[in-house]
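Part of the complex only, each chain left as placed.
Read from first to last, the chains carry the letters A, B, C and D; within each, the first residue is number 1.
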Amino acid sequence: DTLRLLTWGGYAPEDVIAKFEAETGHTVEVTKSNNEEMIAKLRATNGGGFDLAQPSQDRIAGPQAEFGIYKPLDMSKIDTSLFIPSMLEATKGNTTVDGEVYAVPHVWGTSGLVVNTAQAGDVKDYTDLCNDSVAGKVSYRLKRPTLIGFAYSMGLDPFAAYGDEAAYKDILDQVEAKLVECKSNVKTYWDGGDELKNLLRSGEVVASMAWDTGGWQLNDDNADITFVAPESGALGWIDTFALPARGRSDDVAYAWINFVMQPEVAAMITSAAGNFTASQGGDANVDDALKAKYQASFPQEAIDNIKWYPSVPAGLEALEGAALDRINAAN
Amino acid sequence: MSDRSKLTFWLLLAPLLIWLLTLIILPHVGMFLVSLREKVGVREYETGFANYAVFFNEPLYWNTFARTAYMSIAATLLTLLIGFPIAYYIAKLTRGRSKTTLFLMCLIPFWVSELVRTFGWMILLRETGVFSNLLQYVGLASGPVEMLYNDAAIMTGLVYTSMLFMVVPLVTTLDSLDDSLIEAGYDLGASGFAILREIVIPHAMPGIVSGCIVVFMLSLGNYLTPILLGGKDSLWFTGLIYSQFITRFNWELGSAFGFLLLGLSSLIVFVGLKLSRQSLGKTMAQ
Amino acid sequence: MSETPDLECRDISKSFDDFKAVNDVSFSVPQGTFFSILGPSGCGKTTLLRMIAGFQEPSSGDLLIKGKSVLDVPPNKRPVSMVFQHLALFPMMNIGANVGFGLRQRGVNKTDITKQVERVLERVGLGGVAERPVSSLSGGQKQRVAIARCMVLEPDVLLLDEPLGALDLKLREHMKIELKQLQSEFNTTFVYITHDQSEALVMSDQIAVMNQGVFEQVGTAKELYYEPDTAFVAGFVGEANRFTAKVKGSAGGSVEMVTSDGQTLHGLDARRSLSVGDSVDIFVRPEAVRLSRNQADVAAMGNTGQGKVANILFNGANSQLILRDQTTGAELNVALPQTGEFRDLARDDVIHFGWEQQQTRVYLADGEQTDV
Amino acid sequence: MITGIPQSAGFRWAYKAYVTLFFIYLALPLATVCVFAFNNSVFPSLPWEGFTWAWFFGTEAPYIGVFHERPILRSIVTSGVVAFWVSLLAVFVGTCNAFLFVRHEFRGKGFLYILMLLPLIIPGIILGISILVFSSSVANFLEDATGLWFDGLRPGLILVILGQFSFITTFATLVISARLQKFDPSLEEAALNLGATRWGAVRAVTLPFLFPAMAAAGVVAVLMSFENFNTTLMLVGSDAPLTITMFDRLKLGSTPVLNAVSLLLIVVSALLGLASLLLQKRKD
C-alpha cells in the first residue's frame, strides 16, 4: 500500500523511506508542507487525500473542533513504549477533543534566532532584529510565532492572554506597531527553512528569527553562523502525528509511526531534520556534533526559559491573521 | 433530416452546457453563496454580507485591491508600449522566413512555465545575482545591489510574463492591415506619426483591446510573480485570497474577496471595451 | 509639344537582385493626357508606377514631374496621387474623412476641408455622402471616392493601378466610360495601368504596351490595333489568328509564305526586309476575314480558301465561326458579320473565305521586328 | 513588408537596436536558468563554482540530480497524465463547440458565446477556488446524504484536470473555430453530392481539414496544462504536478536541480513547439 504523508521538510528523509519500504513493502509519498497548509489542505479535502499528517501539537484541537479533519488515534496500535512518556502525555493532553486523543509527538524543537555572529553579534533578542546595525539584512517569517516571539521580547506575555481576547488583541496591536516600524529592516519574509538557509549562507541576510535546526546546520558551513536562544526565551514546539479523517491506509500510518519512533530511525531523522525527537533513547545515536551545538545554544537557563506553545484557542488566529496582513501591507 | 439535425444540435450543445454549468456557472454561484456565510461561532453560520463588510471596513484590503488594480493597469500599458513596436516590426517590416522566425522567437519564453521564468528573474535580480555582479564588475556599483523584492521587480516580471499575450494579437491584427492603406496614407501626404495615429492604431484597436484584456487579467490574477519577486512588498489581492483560504482557513471571506476580484476585473474590462468601442466576442476571436 | 510634359521618365530601370523588372523605360506624358500602360501580368507595370509614386527607388534613370526631378522627393511630398488596385480606402474613417485625409495632412482648416470635400464629392456624383461609412458604398461608388480622395489634392499626375480589377464585368464596362469622363472633366494627367486591353483601348489617349520590363510600342489605340510594331503587340492587343510560316518568295513588296500546315499565305513586305527562308509570325484578325458562299466574291483577295464550319460560337454581335481549312486542316477564327448575313450557317457547312494581303501582318520570328 | 516608406538610416538603426534589445530581454531569464543548471554549487546564483552534471545525474546529497529525485520524477509523470486528459477533453469539447458556434444558429447563441469566453477573464485562482468550494459542497452534501465517500470531488488529480480543462477548453474552442470558419461548407456538400453520408462527409472532409487545428489546440493544451499554476494550486491534492512541486521547492529555497528540471522542460517544450509548427506547415 501507499502511505501519503503530509509533513515538514526533513521529517521523512530518503534513507528512512527506503528502509521502511524495504522492510514493509509499502511505498511512501511525501508532500512537504507547513502547519497552515496542512490544515488548509485537509480542510479542503475534508480530511482526505492523505493518510498521515504532522501538524504541531498546538494546532490540532482548534481545527479539529472547527472542521473535523482528523480521526481519533487508536492508541492500541501505537507502541507507546517508544515515546518519551512526559512528551507523550503532554501532547495527548493538548490534543484531546471530546475525550478522544488525536495526536502523538514526533519531533520537537524551538524557534529563536539564527545569527551570523561576525556581522550581527549584537542580535540577542527578537527586537534586536530591528537595530539599525542590521538594516536591510534581517529576515523572519510573517507567521504567528513571530508575533509571539516579539511579544515576549517586548516584555509582554501572550500565552497568558490566550484566554482573554481583548488582552490578546492589545498585545497584538503593540507587536504589530513594532513589526511595521521594523519592516524597513527586513530584506524579505522567509517562507521555508531552506530559503532562509540560502539567504544566510549567501550573506544576503545576517540575522533572522528561525528554527534552531537551521542555525545548527549552517554552522557546519560557516562557523560564524549559529542558533541563539533569545534572551526573552525560545519558543518550544512539538510536531505530531495525526490521522486525517479520511485517510485510507491507517494501518500503514500506524506502521510508519511505530517504525520511525524506533531509536535508530529517530536518530536518522534527527540528523536529517536537525531536531530531536520524542523517541525514547533516540538521542543516543545522534552524532555528538549536533548534541554539542544543542548544548551550546541551550544552557540550562535557556532550556528553563523555553516557552512551550499551549493549544491555540479558536478565534485568535483570525486576529493574528489580520495583524499579519496589515504588517505585510504596511510601507 | 431536420430531426437528425436537431439531434446533432443537441449532441453538440450538451458538452458545452455541461462544461459551462458544472465548471463555470455553478461553482461561481456556489462561491457567491459561501461568501454570504457569516461565521458566528464554531460550526455556526448565518447568511449576510458581513464578509463584504469586512472588506470595506479594513483599509488594508481595499488598499491592496486598489494597488493590485493600478499595478495591473500599469503593467498592461507598459506591455502595450513595449510590445507594439515589436509587433509592428514583425508584422510590417519583415517578410517570409525572418517574419516567422521573429514571431516564433516571441513565443520561446512561453515554452516554460511562469514559475521558471520568474525563477530566472530571481537569479538575475537578487543581491548575489547576475546583474548585481555585472554592475560591480564594470564598476557601476561599489557593493552588491538588491534589485529583487520591490515593485519594479514585480513590474518586470509581469510585463515579461504577459508579453506574448500582447504581441500575438497585435501581430495578427497588424498583419491584416493592408500595406496599401499605409502607402495610400503616405501618398496623400501624411507623416509617419499621422499614419500611426489615424490608420495603424485605429486598425489595430481590436488587437490592442484583446491584448490588453488578457494581459490585464493575467496581471490581476497573478500570484507567483508578486510573491516571488516582490518579497516583503509582494502584497497582491490574489495573495490575500490565497491566504484567506490557505493560511486562515477562512473560505467565507476568501470567497467574498474572490467575488470582489471578479467584479473588479469584469468592471475594468467592461469599461475598457466601452471606451474602445469594442465587443468581447469580436476582440477575443482574434 | 513644346510645353513641359507633366511626367517624364528617362531611361528608368529597376532591378530586384539580378532580375530587371523595369528596363530602361523612357516616355513622357503631356498635360491632360490619359496615358495607359498595358501589359501582361508580371511585366513590370506596378513596379514602374510605384517608382513614379515614390514607393520604390529606381535603380537608374531619372523621373521628372513638370520638368523637375523628383527622385529625392519622398512619396508624401510628391505632387502625384495614386489610386490603388483595391482602392485602399480607410475603413476606419467615413467617406468625408477619407476624402479630406490629404487636406488634413496639409493642415488646411476644418471648414475649408468640409467645403472642398463636399465639392469634389459632388463632382464625382456623390454629393451628400460624406457622413456615411465607406462600407455603405457599392464597388463603383468606392471607385469614385478613391478618385475624389486624390483629386481633392489637385495632383499634377494621377496614377491608377488596375483600379477596375476588383469590379464585376458589367460594372467594369460602365466604369470604363465613367473614368474617361472624370479624367476629361478634371483635365488631370492620368497614368493608368491595366492588363485588360479593352480598358486601355477604350479610355486612353496614349497607350504604352509593356512586356518584360520594356515598352514595345507607344501610340494611340488605333495605331496599336491596326499597326502593331511587334509580334507581341499584334498578339496581345485584340484577337488574332496566328500562323508561323517560312518566306517562300518575295517580289515587288509582296511576299509569299508557307505555314507548317502547308497553307500558302500572302502578305505585304512594305520595308522589303524579308528574304526567302526567313521564319515569320503571321497575324490575321478574325474580322479581317470575309466569308462568302460564292467563290467569286473572295477570289480577288490575296488569301483565299474553302473551310468547313467546325463550330459556331454564337454570342450575339460578337459571334465567331471556327472554320477548318478544307485543304490544310488548319483552324481559322472568323468573326461573323454583325449584319446577320450568315446567321443561318450551320455546323459542317462549307464556305469560302478570304482576306487581303495588307490585312496579313508579318513579323520576323526571332525578336527582330519587321512590320509589313 | 512595407518597402515603400523611406525612413532615415538613423531611425532604422535605432528600431533594429530596440528589437534586438527586446529579444535579449526575452531570452535572458531562460538562458540564465539554463546556465546555472551546470553550476557546481548548491545555489543557483553567482559565484560560478565550475561546471557539473551533478544536477542531472548526481546521487550524493546534496547533489541529487533530477534523474534521481523521486518526487520530481513523480510529479513529471503526474503533469503528463494531467496534460494528457486535459488536452483530450479540451480538444473534444472544443471541437463540439466549434461545430456548434460555426454551424448552428440558435436563440441565445450570442449569450452562450460570451459565456464560453468568460474563462478567459476569470483569474485562474478564482476559477480554482470556485471549483474547490463547489465540489466540496457537493461532496459534503452527497456524503451526508449517502454516507459514501466522494473522493473524486475532493482536491486531487480529477479536480486538477477539471480545473485546467475549464479554461483551456476556451482556447481550444477558439483555435478550432477559427479553422472551421475557414472551411468551405461546399466541400461537405460536394461529399454528400458524391454519395457520402452526413457523418461520412464530416469524417472524410471536415475532420481532416480540422485536424491541424485540433492538433495545434492539443499541443497548446498540453503546454498550458504543464505550466498552469494558479488554478492547480487550489485544487491539488496529494499528487502534485511539476509546477506545484517546483513552487514548493522554490519556497523552501532552491538548488540548481530546479534549473536542471527547467532546462529539460525547455528542451521538451521546444520539441513540442517545433512539432506543432510542422503540423501548421502541413496544413497550409
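Here is the rule we go by: a residue touches a chain if its C-beta (ideal position, glycine included) is under 8 Å from a C-beta of that chain, and two chains touch if they have at least 3 such contacts.
All values reported here derive from a predicted model rather than from experimental measurement.
Chemist: Can you give me the copy-number formula for the whole complex, using the labels shown?
Modeler: A x1, B x1, C x2, D x1
Note that in this section only the chains that are shown with their structure count from here on.
Chemist: Measuring centre to centre with CA averages, how many angstrom lie between subunit A and subunit C?
Modeler: A distance of 92 Å separates the two centres.
Chemist: Starting from the mean Cα coordinates of subunit B and subunit C, work out the distance between those two points in Å.
Modeler: Centre-to-centre distance between subunit B and subunit C: 56 Å.
Chemist: Measuring centre to centre with CA averages, how many angstrom lie between subunit A and subunit B?
Modeler: Here the centre of subunit B sits 37 Å away from the centre of subunit A.
Chemist: Going by the contact rule already set, what residues in subunit B reach two or more other chains?
Modeler: Residues 126, 128, 183, 186, 245 of subunit B touch two or more partner chains.
Chemist: Taking each residue of subunit C in turn, which ones touch at least two of the other chains?
Modeler: Within subunit C, residues 53, 55, 74-75 contact more than one other chain.
Chemist: In their shared complex, at which residues does subunit D touch subunit A?
Modeler: 43, 45, 61, 70-71, 74, 132, 136, 139-140, 143, 149, 151, 154-156, 237-240, 248, 251-254
Chemist: Hey, which residues of subunit C end up touching subunit B in the complex?
Modeler: 53, 55, 74-77, 80-82, 84-86, 88, 90-93, 101-102, 105-106, 149-150, 153
Chemist: Okay, in this complex, where on subunit A does subunit D touch?
Modeler: 4, 6, 9, 14, 29-32, 41, 44-46, 48-50, 191-199, 201-202, 246
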